[in-house]
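Omission of a single protein chain aside, the complex is shown with its protein chains in their original locations.
Let's look at chain A:
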């Protein structure tokens, strides 16, 4: 495996020359020859191929629609990455999207101002996340079970709030902002808040003690606790962040489609998790980086956009993306096995040569 994490000091070599695996190669090699870099390269390759081979892919509209369609997943993938790095999972995100959308619709219907409705919807997301985080962090229940439960719970409340009706009469100046583009670049305005959030999350995960703690919990909760990381608090914070960002995504979703429905974004959680895993995050925790995850979301977006323009039917697109995901997940243990095998063979060679020199003549 070429992916290396700094907090995983595995000594290679032997005797006096102790070398940390993470620093065993020059910086450019550590930066470029990673799984994240591979996913980013794949995005570039697919985009270049589509640009020159798929009719209409080169138009600015493609970029606009691609980013607009991916925004919800991009947003939720940020906190989801942190949650999965700790070895937990949050399956309730799409239901929180639906609940915040329904809340916003209900409030708007009853005459609440848009700004206040957005704030309250965000708070609903925070509460949902805090409930998940409390059950996982402080009660110590498995996140898979907890969030399967809240997936149904939050969705049930969302559908209950609005029934089968949809609230659609949102003010035009709010809804048009959701799909507005910066100048003629084809980049939606909504990418600006996303970029800010992305930078915040990258700093949080990769450049703060809190972020180190996130990796430590994923590698070994016990060791992390003994080294002074509060697993409980960290998990609570992460689930609250996930809830809040999901609610934000719900507000965006509502404005983008101008329609608040309880069943909005049904099934989105699996798309988010698929993109996070495709981006190189280990489902067992402790490994993965945000740039890879963002590339993972974009890879799925670019690929399905190009295939749709080629007239490929949705089932085939699903098959291709599914296969890509399986291959990416399989590649990790396979590469690890191969690397292990090579290392063992080299050790064996060394072992068979060393004694001869030691044995006194």
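Structural remarks
Methods note: a contact is a pair of C-beta atoms (placed from the backbone, for glycine too) under 8 Å apart; a residue touches a chain by one contact, two chains touch by 3 or more; residues count from 1.
Keep in mind that, in the parts below, contacts and distances are computed from a predicted model.
According to UniProt, the chain absent from the figure is "Rhamnose ABC transporter substrate-binding protein", selected among "Rhamnose ABC transporter substrate-binding protein", "Dihydroorotate dehydrogenase electron transfer subunit", "Membrane lipoprotein TmpC" or "Multiple resistance and pH regulation protein F". Remark: the omitted chain is touched by one listed residue; of A:175, A:242, A:282 or A:328 this is A:175. Among A:39, A:245 or A:265, only A:265 touches the chain that is left out of the view. For chain A, the list of residues touching the undisplayed chain reads 1-2, 12, 21, 24-25, 29, 32-33, 37-38, 41, 44-45, 48-59, 61-62, 65, 69, 166, 168, 175, 179, 253, 257-259, 261, 263-267, 304-305, 308-309, 311, 313-315, 318, 335, 338-339, 342-343.
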